[in-house]
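Apart from one protein chain that is not included, each protein chain of the complex appears where it belongs.
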Amino acid sequence: MIVEMRAGANKEQVDHVVERAHSLGFDVQLNIGTEKTVVAILGSDTGKADTDLFAVLPGVQSVTRVMKPYKLASREFHPRASKMNVSGVEIGGQKIVVMAGPCAVESEKQLMEAAKGVQKLGASVVRGGAFKPRTSPFSFQGLGQDALKMLARVKSELGIPVITEVVDVNSIDAVEKHADIIQVGARNMQNFALLKALSGIKHPILLKRGLSATVTEWLTAADYLLSQGNRRVILCERGIRTFEDTVRFSLDITSIGVIKQASHLPVVVDPSHAAGHSAYVPSIAKAAIAAGADGLLIEVHPNPEEALVDGLQSLNFPAFERLMKDLRPIAEAVGRNV
Amino acid sequence: MIVEMRAGANKEQVDHVVERAHSLGFDVQLNIGTEKTVVAILGSDTGKADTDLFAVLPGVQSVTRVMKPYKLASREFHPRASKMNVSGVEIGGQKIVVMAGPCAVESEKQLMEAAKGVQKLGASVVRGGAFKPRTSPFSFQGLGQDALKMLARVKSELGIPVITEVVDVNSIDAVEKHADIIQVGARNMQNFALLKALSGIKHPILLKRGLSATVTEWLTAADYLLSQGNRRVILCERGIRTFEDTVRFSLDITSIGVIKQASHLPVVVDPSHAAGHSAYVPSIAKAAIAAGADGLLIEVHPNPEEALVDGLQSLNFPAFERLMKDLRPIAEAVGRNV
Amino acid sequence: MIVEMRAGANKEQVDHVVERAHSLGFDVQLNIGTEKTVVAILGSDTGKADTDLFAVLPGVQSVTRVMKPYKLASREFHPRASKMNVSGVEIGGQKIVVMAGPCAVESEKQLMEAAKGVQKLGASVVRGGAFKPRTSPFSFQGLGQDALKMLARVKSELGIPVITEVVDVNSIDAVEKHADIIQVGARNMQNFALLKALSGIKHPILLKRGLSATVTEWLTAADYLLSQGNRRVILCERGIRTFEDTVRFSLDITSIGVIKQASHLPVVVDPSHAAGHSAYVPSIAKAAIAAGADGLLIEVHPNPEEALVDGLQSLNFPAFERLMKDLRPIAEAVGRNV
Partner (left out) sequence: MIVEMRAGANKEQVDHVVERAHSLGFDVQLNIGTEKTVVAILGSDTGKADTDLFAVLPGVQSVTRVMKPYKLASREFHPRASKMNVSGVEIGGQKIVVMAGPCAVESEKQLMEAAKGVQKLGASVVRGGAFKPRTSPFSFQGLGQDALKMLARVKSELGIPVITEVVDVNSIDAVEKHADIIQVGARNMQNFALLKALSGIKHPILLKRGLSATVTEWLTAADYLLSQGNRRVILCERGIRTFEDTVRFSLDITSIGVIKQASHLPVVVDPSHAAGHSAYVPSIAKAAIAAGADGLLIEVHPNPEEALVDGLQSLNFPAFERLMKDLRPIAEAVGRNV
C-alpha cells in the first residue's frame, strides 16, 4: 500500500502514519521528496488491511494499493526517476554511463591495460570479474581476492570507479572493500539469501536480469535489495533465453520502455553477454541508447583472441573507439550525451 | 553452392556454368552485378556434387558451399545490400521508409483519414488490412475485396503506395491488382504453398517473421519467395514469442544486426505488434532505427479507442507526429534520414 | 454464449432459441445430446448481448458466457468427450489408436512394406506424407498426387484407413478423395484460409499443435474447423519450441491433462517429431498414454537410415514391435487397451 502525503504535510503527520503502520504489524519505507513524502506500507498481509485506516489520518492525500508484487521499485512509491552518485559518476542522469573492461581479471597487466584503454576512450567505470560464476566446475573460476586488489589499484591509480561481481554472501566484505559498484549476476538474480545480505550494505548494486526472469520478477528481486534501506539499485538487461540460436541470448529491448514506465530505477544494457559475439555488439548498444537506457556494460579486452573467458564477445580497442564515436550522435538524438 | 565468376568473365562463360549445372540436374539463379556475376547452384543434392566440377570451368573465380539452409537470401550469393524500388519509394536505401496506417481497413472514411494523416506526417507507404487473419473464427475478419478497392482509391487519390496482407493463394490476384506491396503475415511465414505462389509474381513481398521462427528459418522462407525469380523481398521483424508477459511479443532487436551480416535483404521493424501497447512503440521504433533497420511498419489510427482491431497498440496522429520528429535525429545519427 | 436446454425441451423450443439468435445476427451450432441439447450462440458481438435475451425463453435451463476464445471445442458446449468413427476405427474411445508409417511416401514398395509391417504389429491407421512442407525450397517436397494414389492402394489392399497431410486449399479435393483422415501440420495451424476450407468437408481432421501455439490458441484454431459443421476434429500434440537443445521440440505432456478438462475433443501425441530422435520415442510414447492421450502418431520406416525425410526419428520394425508390446500394460493400467 502506498500512502502519499499532502505537499505541506509535516513530520509529525508522517510519523503518525508510520506509527499506525507499525501498530498494525507492517514495515514502512519513506520516499522523502522535495515536494512531498510517500510512505510504502509493507508486509505480506497488507492486502487484508483497509486503505481507510490510513486515508483518514491527517496530512494524507491518497492511499493506493499496488497490485504488482514489487512496491519499492515501483513508480507509485517513487514517481521520479532515481539518479544516484557512484564515486562521482552520476547514474540515471543526463549522461549515458559506459562501464567497460574485461570479462575476467586475468593479470594486473591485462587489467591495467584494459582500464587505461577504456578510460581514455570515454568509459566512466571499469568492469572486471574477480569471481566468475562458470557453468562447469572445471573452467577457470577467476583470480578471486587477487583480482579484487588489482581492481583497487586501478581505482586508486586511474581515479575511476570499478564494478565487480559478488557470487556469495561470504565474499561481500571483500568485494565491498575494493569495489565501487557490486554486481549481482543473472544466475543469482533470485538467490534471495544473497540479495537480502546485499540489502543491508551501503554500496550501489547492479542487478542483472535473470535469463528467464520476467520484468515483474526482476523488479520484485530489486525489492529485496531495497527492502533494508539500500537505495542505489541499477538494473541491467543482458538478454533472455529464447529459441533463437544465432545469438547466445535475445536482448529484450522492450524491457527498457517497460521499466521506464513501471519503475524509477536506472537501467543499463549489457550487449556483450546478450549477443555472445562482438560483431553484434555495436548494433545492440546503439539500439539500447535510442530506446532510453541509462548506460552500457561492455566487455573490452586488449587482446580478445587471448582472453581466458568470453573472448568471442569482447571488443578490442579500435572497435570500442568506433562504438563510442557512433554512440555520441545517438545519445544527442535522445537529448543526452555519452 | 555459390559460383563466383571473375570480374571480366563473359556471357559465354557464365552460360557454360549454367549449362553444366543443368546437365547435373541442378537449378541456377544469377546475380548479375556491375562488376561480377554470381551463380547459385540449387537443388537438394548439391551437397553430393564436387566443387571442382565448377571450379575448373573457364571464367570461374571461386566455388563456395553455403552451409546455411538458405542460399538466395545469403550475402554469399548477393554480397551487396539489395535496394528495391517500390512504386517510386526506395527500400533498403539511404532513407528510412515509414509504412503507417490502420491495422484493419474499417471504412473508406477511416482509411482515407488515416492515409492523409500519415502521409502528411511523413509516411512513404500506407498500410491497411483487407483480409485479417484472426485467432478466432468469430472475430471480425476484415472487409476483403471492398477494402482492397478502398486501398486502390487511396493510392490513386493520394499518390502513395499501399501495402496489404494476403492470406491465401486464391486472393493473390485481387491483392496484386490493388496493392503495391504484398504482406505475408507471421502466421503464414511457413505456409509454403502461399510462398511458392508468391514467388512467381512481380510484386515486392514483405515477409513477417514467424512468431517462433529462428532467423535461419526466416531467411530460408525468404528463399521460397526468391526461388522463382521474385527479387524484391523485404523482411519484417515483429517480435518473437517468449515468456515475458508485459508485452505481447518480445522484439528481437538482435535480429537486425544478424540479418545485416547474413543477408542482403532489407529489413523493417513492426513495433506495434511486438509491443501490443502504444506506450512502448516509440522506444522500440527508435531502437530499431539505431540498430540499423531500413524502415518501420506502424499502426496509426485516427481514433484508436474506436478501432475494431488492435486499438490498444495503435498510435493516434499526435503520437505519430511526435515519433516522426524523434526519429529524425536518430536516423541522422546512423547516417540516414527519415 | 452457451444456452443449455432443459432435459425435456422439445424441438420447437430449441428452434425458438435458434430463431432468436438469428434475429439478433448471430450464428448457432447445436449439440444434440441424448439427454439434452446445447446451443452455442456465435458471433463477434455476443459479448454485448444480454444473457437474459435467451434465459427467458421456454425450455432454457441456463445461459453461460464462455470467457475463453474457443466455444465449439469447449466442454461447456459439449460436456461429454467426443468419440468419432473413422472408417471403422473409433478415436476417443476405449482403445488407444496407433497411427504409424513413414514420414514421407517415397515409393509404392516402401509405403506398402511399411504399411504391412505396422498393420501386422497393431497399428490401426497408416500415415504417410504426400505433400511435405519443408523448411527449404530445395529439399524433397514429397511425391504429391502419386503418393496419394499409393495411399489409396494401401487402403484398398490392406483395408486400413490412411492419414495424410494437406498443405493448401487447392489440393483438398485430391486428398479428400484418397485419404481417410486429413492432417493439418503444425506450421499451418493458424493458416486460417486452409482451416475455413476444411471446415466445410466431411472428413475427420487431425490438427497438429503449432510449435509456439498456446493450448488456448490451438483450441481456438479447432473452432475454425468446427465452425461450418465438421464435427470430427482430432488434436495432435507434437512438441513446442523451447530453449532445450537435446531434442527438436519439447513435448508438452501437461497439455494432455489441460485439454481433457477444457475440451471434448480427442487428443493424440506425435512422439517422433517432438523428440527428433528415435531413441527418445518410446519414453515419450509411454508417457503420453499414461497421461491420458487417446492415441499416437508414430514414424516407422522399413529402413530408417535410407529415409529421404526424418530418418533419424523413425523407428524400424523391431523397435516399433517392442514399443507396441511395452504400451499394452500401460494402456491397461489406465483402463484402456492398445
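Lettered A, B and C in written order, each chain numbered from 1.
Assume a contact is a pair of C-beta atoms (placed from the backbone, for glycine too) under 8 Å apart; a residue touches a chain by one contact, two chains touch by 3 or more.
Please read all numbers here as calculations on a predicted model, not as lab measurements.
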Missing chain: touched chains present in the view: A, B, C
From A:Gln145, A:Ser212 or A:Asn316, residue that would touch the chain that is not displayed: A:Ser212
Residues of chain B in contact with the chain not shown: 241-243, 245
Missing-partner contacts on chain C, residue numbers: 212, 214-216, 239-240, 242-247, 250-258, 260-262, 274-275, 279-280, 282-284, 286-292, 326, 329-330, 332-334
For chain A, residues in touch with the removed chain: 27, 42-44, 46, 69-71, 133-140, 167-170, 187-188, 190-196, 211-212, 217, 220-221, 223-224, 227, 241
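We adopt the following convention: only the chains that are shown with their structure count from here on.
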Between chain C and chain A, distance of the C-alpha-averaged centres to the nearest whole Å: 48
Centroid spacing, where centroids are CA-atom means, of chain A and chain B in whole angstrom: 37
CA centroid of chain B to CA centroid of chain C, Å: 33
Residues of chain C touching at least two other chains: 241
